[in-house]
Each structure stands twice: as C-alpha cells, then as structure tokens.
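One protein chain is absent from this view; the other protein chains keep their places.
Moving on, here comes chain A:
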Amino acid sequence: MINMLDLKPGDRLQLREGEFAQVVANMEDGMWVEVRTLETATAEPDPSEEPQLCHAQDIVRLLTPAG
C-alpha cells in the first residue's frame, strides 16, 4: 500500500484501468494527489492539461520516484 504522504511532485504512477499519471502536487491529506495523465509510463505530461485529483485507491503502484 502506498503511503500517500510520501508522494512527491514528479513521481510517476501506474493507475487502474491501464492509465499512467505524474504527480503535480500533494496536498498531504493522505487521500488525494493532483496529477496529469500520461500517454505511456515514460511519456511527458501535457503542461496545458488541467491537473486532476487522483485518489489512493486509483493508484496501482509507484513507477518512478521523482529524482
């Protein structure tokens, strides 16, 4: 189980439904992070895309911690 408080901006996530996302901000409420979706696990996010909320239950695993 991922501790949401550990997630940092830049972290890449594998989500349910085969989706990927990159953390934009962590409000540190332990439930949600703001993310931008990714085409693939290694793709770059579209900076013009409005960040959306991603819930802990939607996250399958942490792919790449932010450097």
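Assume a contact is a pair of C-beta atoms (placed from the backbone, for glycine too) under 8 Å apart; a residue touches a chain by one contact, two chains touch by 3 or more; residues count from 1.
Here is the rule we go by: contacts and distances are computed from a predicted model.
Novice: Missing chain's UniProt protein name, "Conserved membrane protein", "ABC transporter substrate-binding protein", "Cytochrome bc1 complex cytochrome b subunit" or "Ring hydroxylating enzyme alpha subunit"?
Specialist: The chain we cannot see is recorded in UniProt as "Ring hydroxylating enzyme alpha subunit".
Novice: Among A:5, A:31 or A:66, which residue is in touch with the absent chain?
Specialist: A:31
Novice: Touching the absent chain: which residues on chain A qualify?
Specialist: 16-17, 19, 27, 29, 31-32, 53, 55-58
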